[in-house]
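With one protein chain withheld, the remaining protein chains of the complex are depicted in position.
This part shows chain A:
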Amino acid sequence: MVNIFSQTKAAAINSLKSSQPLGAALAFLGIDGAIPMIHGSQGCASFGLVLLGRHFSETIPLHTTAMDEIVTVLGGADRLEEAILTLKTRVKPRVIGICTSALVETRDDDIAGELLKMKGGRVAELSGTEVVLASSPDFAGAMEEGWSTAVAAVIEEITLPGEHPRDATKIAVLPGSNLTVADLEHLRETIERFGLNPIILPDLSKSLGGIIPEQWVATTYGGTKVDEIRHLGSAIRCIAIGEQMRRPAEALKRITGVPYVLFGSLTGLKNADRFISLLAEISSEEAPLSIRRRRMQLQDAMLDGHFHLTGKRIAIGSDPDRLVQFIDFFTGMGAEVAVAVSTTGMSRALQSVSLDTIHTGDLWNLEHLAAGTDLLVTHSHGRQAADRLNIPLMRVGFPVFDRLGNQHKLTILYQGTRDLIYEAANIIQASQHRPSPGRTDSPLNMEV
């Protein structure tokens, strides 16, 4: 049983988490022809826009209701309606994703009610555009919660309810926010190898995956199509990746009866085996040769890489699902996860790990706990801590703004685990000190 310690200080220092509205907006960015709109003041959206842009190196079609002082006092319902209608006429998006900020949630506006009223009154004007509300105040939760809320809201709003004739080759895939663009592409290709047809929701690989459009597009360039979301109910199975996706998967099951399988993580040999077995079972096909070759490569990487990782002390800071993914990965390679700091403590995912202690907190907590470890694993903001502690940093998570190609790094299944082993081992190799008379690594000084 893992003990979860929450931080006790009043000031959060060097934030580890990113805000809920950002997670919700990001989920909407994985839908084709969508525009996420943060319902709040100008800054609520512009900070997020800059951060998303720096992480993905892409244009981000994020919008805002730009609440000012007077709208804040009088209530934002009219402003929201005006913003939706303006967007609808100007850009004609297929989906407008409203993400609420702390500003409107503190006012306790009945946004869901107002939206319902508005949609009822403007059926013709809004035809062809789905308006989805994700309640995502940044005074609660973090990125995963926002992402999960938005995906669940999309399913509840758009997917046709009721039991449908099942398509034996159609798989609904609900990936957590911790998967990269490369992960999503790899996931799709792997599922297709079994003759199956995956519908990934949301699919950032089609919108933020390095696309150069031939004309100006004011919405997302691509992503899961509204039509695909509408007909998710005919899938034979739903695969949810990450505990954060339980809620959307439950929503899909409740609405359409599609059963789901939940994977806490797809990283590591065992998890990958389980995933491939599932695909083999659903498709009644044997795993193709290329996948078997990847499995062998992973075994080989484990053989070659374990020398560098075994006994190493790792400090990880991340959102719960990614935290679990990397704790399992490192402990699976014989390393010791000496410090684990989670952004929030509520996720059931945290209960599944084989550690005694997980802290919830910020990068300051991580920095203080991580002294003396061999590798820091967190997002780019960990760079200050890594410098001060003189420990190498493996950049993982959101945001990564000081390294290129982050979205094209694979972290799942046989191939992704193989790549992760090499990356971690190489970072550790690169920072090793040459032996000198004063500093040989004597086992006498070490705890087992």
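Just so it is clear, contacts are C-beta pairs under 8 Å (C-beta built on N, C-alpha and C of every residue); 3 or more make two chains touch, one makes a residue touch a chain; residues count from 1.
As a working rule, contacts and distances are computed from a predicted model.
The UniProt record for the undisplayed chain lists the protein name "Nitrogenase iron-molybdenum cofactor biosynthesis protein NifE", from the options "Nitrogenase iron-molybdenum cofactor biosynthesis protein NifE", "ABC transporter ATP-binding protein", "RNA polymerase sigma factor" or "Transcriptional regulator, PadR family". When the omitted chain is restored, the residue from A:N197, A:Q297 or A:T331 that touches it is A:N197.
Only one residue in the set A:E58, A:E144 or A:E243 touches the chain that does not appear here, and it is A:E58. Checked against the full complex, the one of A:S18, A:S148 or A:N365 touching the unshown chain is A:S18. Of the options A:H381, A:R395 or A:R418, the residue whose C-beta touches the omitted chain is A:H381. Remark: the residues of chain A touching the chain excluded from display are 9-15, 17-22, 32, 37-38, 40-51, 53-54, 57-60, 62-73, 79, 83, 86-87, 101-103, 106-107, 137-140, 142, 185, 188, 197, 205-206, 209, 211-218, 221-222, 362, 381, 384, 401.
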